[in-house]
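Here the complex is missing one protein chain, while the rest keep their positions.
And then chain A:
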Amino acid sequence: MSTLKMDLSSYKDLLKQYIETQNEQALYRAEQFSKHSIQQNISPDEIVDVHVQALSELYPDIPENIMNSMNFLLETMISYGLAYQEYQALREKQFELQSEISVAANMQDTLLSTTKPNVEGLDIGVTSHPAKQMSGDYYHFVQDQKGSVGIAVADVIGKGIPAALCMSMIKYSMDSFPDEQMYPSSILEGMNRVVERNVDPSMFITMFYGLYDQASNHFYYSSAGHEPGFYYSAKNDEFSEIEAKGLVLGVDRSATYKQYETLVEQGDMIVLLTDGVTECRAGERFIEREEISDVIHQYKHLPAQEITEQVYQHFERLQDFQLRDDFTMVIIRRDV
């Protein structure tokens, strides 16, 4: 209010200038005045009040009915002023929420952090990006003493905070399994029971679990309705789908998961992903799965980590840098 009172004389001068010259300069200054007033949280009724005061000082013999009409105008502005203040308060609240979410996102990063294992003969790359601040994608590596590597990739259908909360639960359940060699089918069966007990039926979680046995170069895997990955055969220089059937987690308590196995030859790649990758859209069109394998093929001479990053950058650009869903890709290549 004090700022406004200070501005009364400048408003009066401005108004006088405009009434006398009607030039654009005065109107430009009026624009500046209103922007400044907004910054000072001055509501429309106060502006009308300043106008009325300036008017009566400039034209002391202004007709009474005109002055009355100005007071009428002021009265109609009161509710606008209230709505404006409410808007300001809600905006502050929104900033608060946003900063809370970014704290939560940081916590999630810490919570879900996993170390990419360093295994001789295996080149592993991973890239994961949330569509919003918090991710509903999850990936996790486990390494046992014999050098076998377990890889979990999961996706909560949905994104944002509900998906992120759900993901934390997955993380804790995974931690409760022993690190020692666990077969994919038994891990998924265990997870299925946890999810069935703890998660709202409207929430779906898909999961892929793979175990790479370094001694025999066998890859064992099972899938709970998860987006199929790709298998790259170096010998034939071609990609095929990693087919694995299984019910999404949490639907049927007694679901069992079939375990598959394959021999990984030198130079072969296992590509695991979430549907944020396959459901990328170029304009209105969903991309074809071949487009993903084509892009991987294009970069296959690079280290696994760089391939995943290149693929991400490719599809990020294709979608005008606005991810629609969380994006996670893991590549495991047998080097030796």
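In the analysis below, contacts are C-beta pairs under 8 Å (C-beta built on N, C-alpha and C of every residue); 3 or more make two chains touch, one makes a residue touch a chain; residues count from 1.
Note that in this section contacts and distances are computed from a predicted model.
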| message | Please identify the absent chain by the protein name in its UniProt record; candidates are "Iron-binding protein IscA", "Serine/threonine protein kinase", "3-isopropylmalate dehydratase small subunit" or "Sulfate ABC transporter permease subunit CysW". | response | "Serine/threonine protein kinase"
| remark: Touching the hidden chain, out of A:58, A:78 or A:107, is A:78
| said: On chain A, where is the contact patch with the chain that was removed from view? | reply: 1, 45-46, 49, 52, 71, 74-75, 78-79, 82-87, 89-90, 93
